[in-house]
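The excerpt is restricted to a subset of chains, each kept in its original location.
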Amino acid sequence: MGDKIIDAAEVAKHNSAESCWVVLYGKVYDVTEFLPNHPGGTQIILQLAGKDATEEYDPIHPSGTLEENLKPEACLGTIDPETLSKISSKAVSERKAERTRTEAPAMSTLLNLDDIEAVAQKQISHKAWAYYYSAADDLFSKSLNNTVYRSILLRPRVFIDCTNCDLSVSVLGQHKLGLPIYVSPAAMARLAHPAGEAGISSACSKFNAMQIISNNASMTPEEIVKNASPDQVFGWQLYVQTERKKSENMLARINRLKPVKFVCLTLDAPVPGKREHDERTRAAVQTSSETSLLQASGGTPMEGGGGIGQQLFAGTDPSLTWKKTLPWLAEHTKLPIVLKGLQTHEDAYIASLHAPQVKAIILSNHGGRAMDTAPPAVHTLMEIRKYCPEVFERVEVWVDGGIKRGTDVVKALCLGAKCVGVGRAPLFGLGAGGVEGVERVLEILSAEAKTAMRLLGVEKVEELGMHHINARAVEQQIYDGPAGLNALMPLVKPKL
Amino acid sequence: MGDKIIDAAEVAKHNSAESCWVVLYGKVYDVTEFLPNHPGGTQIILQLAGKDATEEYDPIHPSGTLEENLKPEACLGTIDPETLSKISSKAVSERKAERTRTEAPAMSTLLNLDDIEAVAQKQISHKAWAYYYSAADDLFSKSLNNTVYRSILLRPRVFIDCTNCDLSVSVLGQHKLGLPIYVSPAAMARLAHPAGEAGISSACSKFNAMQIISNNASMTPEEIVKNASPDQVFGWQLYVQTERKKSENMLARINRLKPVKFVCLTLDAPVPGKREHDERTRAAVQTSSETSLLQASGGTPMEGGGGIGQQLFAGTDPSLTWKKTLPWLAEHTKLPIVLKGLQTHEDAYIASLHAPQVKAIILSNHGGRAMDTAPPAVHTLMEIRKYCPEVFERVEVWVDGGIKRGTDVVKALCLGAKCVGVGRAPLFGLGAGGVEGVERVLEILSAEAKTAMRLLGVEKVEELGMHHINARAVEQQIYDGPAGLNALMPLVKPKL
Amino acid sequence: MGDKIIDAAEVAKHNSAESCWVVLYGKVYDVTEFLPNHPGGTQIILQLAGKDATEEYDPIHPSGTLEENLKPEACLGTIDPETLSKISSKAVSERKAERTRTEAPAMSTLLNLDDIEAVAQKQISHKAWAYYYSAADDLFSKSLNNTVYRSILLRPRVFIDCTNCDLSVSVLGQHKLGLPIYVSPAAMARLAHPAGEAGISSACSKFNAMQIISNNASMTPEEIVKNASPDQVFGWQLYVQTERKKSENMLARINRLKPVKFVCLTLDAPVPGKREHDERTRAAVQTSSETSLLQASGGTPMEGGGGIGQQLFAGTDPSLTWKKTLPWLAEHTKLPIVLKGLQTHEDAYIASLHAPQVKAIILSNHGGRAMDTAPPAVHTLMEIRKYCPEVFERVEVWVDGGIKRGTDVVKALCLGAKCVGVGRAPLFGLGAGGVEGVERVLEILSAEAKTAMRLLGVEKVEELGMHHINARAVEQQIYDGPAGLNALMPLVKPKL
């Protein structure tokens, strides 16, 4: 690493693919050779070529990323701080202005998750909001994820002592949780708030809630679990990389972390979905960019040139199969496996045949972010009940997507879910009020879920059942077999 | 009680939990010791500490409340009237301004219940409106209560002499009523108008309509029935208190009141629902309060710290059961029991096994105020028809929730209801035009119901039946048994 | 009749129930004694007491009304024309201003019935619009009348020679019509345009379309059919009056009119519906009236004190029955009887047992004006198909309500209707452009219906059938028997 003091004017000259320098944390780096290897694409770096890229870079790269990817000699020296202001990127300063324009209200005045989302939208950058908010195509599945819960009615019972109510559950056969509500793996928490994924961890510890760490977290797993007790329950999300060695190295790191109790292999996004809200922020940046490199390069990129979501996706392997991937995984970790992203009873059934390596499955359409018009988890839950209820006995069934109210949580539990994940809500909580905002999210959902359970005359989560809900409207919508003519289908024997 | 003349400036000094004085009806009280015992919470008093609290206090406390709760020595003396204006609470004066801003139109120009609600919203304070209007969570059940009636079609018959039409019904096997429409127990009528619950009683007497007195009425039962003839039919609503002695004392008072013909035990709200409209008015007051005590106290209260609804709820016992509560009740009153708040055929069936102590059940989701996505009474009516129609022979079935039109009343009667309650409408009537406004509500509903009956070719209420309606849309939505696969369920034998 | 010249100032003094004079067509009448006998109520006259009432009176009373109702001596003399302007009613002059504010576009630029309604709304007085537009309660049935057609799909066929298309039909076994579209009896055409019902007749003659003359027409039957050829087909609508003699006299007049081919006995409005748009215009007039007589009279009238609809209704007998009324009718006319307003298969079945006196039935919910949430005619058509299809063989089935497009006409014909009535559309046509506007309505519907038939591959009306439509959405909504549990019901044997 060089010790030279470098003038910003000098840095500014190196603003092309031929010679590309950037400033990060006060140091000047020559990233010309790294350009083609950047998982997020060349484009995004070239826009910051010759500039201080720290504000853009920092919230989406965990610490250690620089060291892992650049050779020591890439560091050319230290930027002369007096000259630095000349090369700050305009987009960055704009975002800053945006970010501080309102003061957040007291979290206690926010009564529900919509309130929190509304505050977060004002607090965080438009780019971060667009990334969190976005979903595939026309947001149909994202919307259905929630409205399907609204179409299920609850059946309150009377004259049952409801003095006590206990939300605790056990997962994976051994881990006691304070809530049946966990934080789904969602990327880039530091876009919302500097506390990042570690802040979510801190909020979870207060409720003894489970957290699944995103493969694309903006902090390292080690940083996230640093302050956790050994009993706190974390999962670690794995997107298998085409470059297997990378995944194996990560698994080795994860195996060493006590609080991480399982690996969550995500299957519902083998290719990136099309998230137009997210992509438009990228397009906007490109359009306003002086260098206009995209235009110059010609063409109309569709695949892999989109928003944050598509950048994060780079390197993920689309060739996973039941036969190859699970055995490979068994070689590299003894942790239980949780499969995330199942959306049909057929796949749930196949997964259940892989117990006990697979201990739980997560029914999820990736928050509506992968394929639009994919079914909500409630549909898949009811498909399993209809075609292969034995799945519930072989593996735990978790669900996520669309949870806005404690009543939604309770309905999922009635349908057979063991626990229920929330993804966007904690991120919006983080954006609205940092750690306290995430706590508020968990507090609201817990209190609402408790009220619902007490009005159903239920003291413990495991007492909840199908007799507590009227899900007839949804029953009339779920998959009815390929024949489609109202015939009840026997289970289609799956090919393994 | 002290006779001293006290200066307002002196009162103003006692504005904390350490020493808390308030002025009520011209007297100064030291309520420091009472603070922790206030059923509505410490908070609400501390906001008025050192001030004249009369306007806040008066419309929500029946007379005698002071005497019941404070020792005589708590009264320190009389406020010096010349100094009083200094300590009037700002919130109060604001509310006053609000309340008088429009002149109400003649009641005869209001053609339907929506007209009346719209006028009331202008006439009453925002806080009162929010309390009446609010319902649980997203108001889904409140809305469904009404729209479910819209989805039922009426089947008019022709060439039937419809010169005469008689709305009278008998309830509880003996009491003749002029209308099958009664006033549901709804709290805090004096928030709408000084005439309060006694005003509602006066309007009911004109139509020989039944009224159920709220457990949280803003007047005493004795005041409410004072001008009633012995034949006028009242019920008294009981929320059983954790401190049983309080409930027993009330029952003793009720047993002595001739016009009260039955006790209505409310079961649909063993814990308070989450009514955000109501809670937001509380939050708004707290936010604007100079003392900002809530902030100081820290934390983010969720349970029991909400709006008027949650204050009223304090002290209610959530541990009632079929086995314990009905026998206890039998010890303290010989009046017939009406159980309010049943929402499943299972509970209706169990209740019917408690005849003849239980003479009627009220199918109700508490106006959508307890649990959102709870079923409307129409669903429960149709569930009973489907699974256990014998219930109709053992007990009377009353319903409430969502009634906006006379056709709604007639549809409920066709489905088997004996009579139909309205809760918010009389309160809005009271707010819009006092006693005359309540009369207008009953007049509109009666006239509309009569027109509907005549167009159906029906002269008497008891002739109405399932052949007068097409409820097929609702049939396709009601509970279909826990299996959920379109199988007709035999009655689930309930556990007692 | 007096010949005196009377000064307006003198007339103006007689403005109370004690002495009530009005000016009509330049003559002064003392109507004090007539006041209690006015079918439309005392109120409406008192508002015009002491004034020139001609503009209010003229468009809603057929000629001869004065002579029939007042004795000759009631005419006191002639108003001094120079003094007349002093006593013109304010409301009238306002209405005039309103009426002339826009110039109507060429009828040929109006492409559909909504265009025509929009123009009419600008051309006619608000009072007239409110009377035509209004329907019962919340306009649910009015709206459903139309949307139910939208939920039926057409099934176009290909490779069928559709060069020719013929809309003609025969009704009542003998009368050939150019169109299967007729003008329903709708009152008060002169409110829309001076051409009135005779103008509608003139437009119908151009298309050889049938017209049913309203019992409450603003012209006499004689005036309406004056220019008709003997072959033009009219029906005359009968509301049986409590004072039977009046109805018998009218029938005697009708029997003498060659072009009137049948009597249409209306059964769907034995009591007036509640039409709030209409009632509000009345309320508005009363409120702005200086004399404010309603206020003075006290009370809050609900029944019979409403808008134009309720005034017209006065005197109608609600006691008609199958047993009494049809034989009475047989005594007073030999014309075939068409029963209007059947809304259930039960009543259609009973009616069919009265063939051949009854030759046709009209399925109608009175344009949604009688009972809100009454079923649309399409429901009743499909009920008959389901429970008692033999009705189609015994009597002709006509329908009205909700027709906006030629495709709606064709769908009704596919379902078994012989012809299809339109009520509001010709009135709006009249309002938009007089006779030419009514022609445009018939022209648009005919052209649209022809296009639809040709695309279905159908040349003649009688070829249309159930295989040309997909009405499955509606089938799932129609009445399913009183048991309601998806059981197919045998026909309920009706009581006669």
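As written, the chains take the letters A, B and C, and residue 1 is the first residue of each chain.
Convention: a residue touches a chain if its C-beta (ideal position, glycine included) is under 8 Å from a C-beta of that chain, and two chains touch if they have at least 3 such contacts.
Computed from a predicted structure; not experimentally measured.
S.K.: Enter the number of copies in the whole complex; the displayed portion holds 3.
M.R.: Total copy number for the complex in this file: 4.
As a convention for this text, only the chains that are shown with their structure count from here on.
S.K.: Select the category (line, ring, star, complete, other) that matches the graph of chains linked by touching.
M.R.: Per interface graph, the chains form a line.
S.K.: Most remote chain relative to chain A, going by C-alpha centroids?
M.R.: C
S.K.: How far, in degrees, do you have to turn chain A to put its CA atoms on top of chain B, rounded to the nearest 5?
M.R.: Best-fit rotation on C-alpha atoms: 90 degrees.
S.K.: Using mean C-alpha positions as chain centres, tell me how far chain A is from chain B in Å, no decimals.
M.R.: 45
S.K.: Rounded to a whole Å, what is the gap between the Cα centroids of chain A and chain C?
M.R.: Roughly 63 Å, centre to centre.
S.K.: At which residue positions does chain C touch at least two other chains?
M.R.: Residues: none.
S.K.: Per the contact definition, I'd like the list of chain B residues that touch chain A in the complex.
M.R.: 137-138, 140, 267-268, 270-274, 276, 279-280, 283, 287, 294-295, 299-303, 318-322, 325, 339, 341-344, 346-347, 350, 365, 370-375, 379, 476-480, 482-486, 492
S.K.: Once bound in the complex, which stretches of chain B touch chain C?
M.R.: Where chain B meets chain C, its residues are 106-109, 111-112, 150, 152-163, 382, 385-386, 405, 407, 439-440, 443-444, 447-448, 450-452, 454-455, 465-467, 470-473, 475-476, 488.
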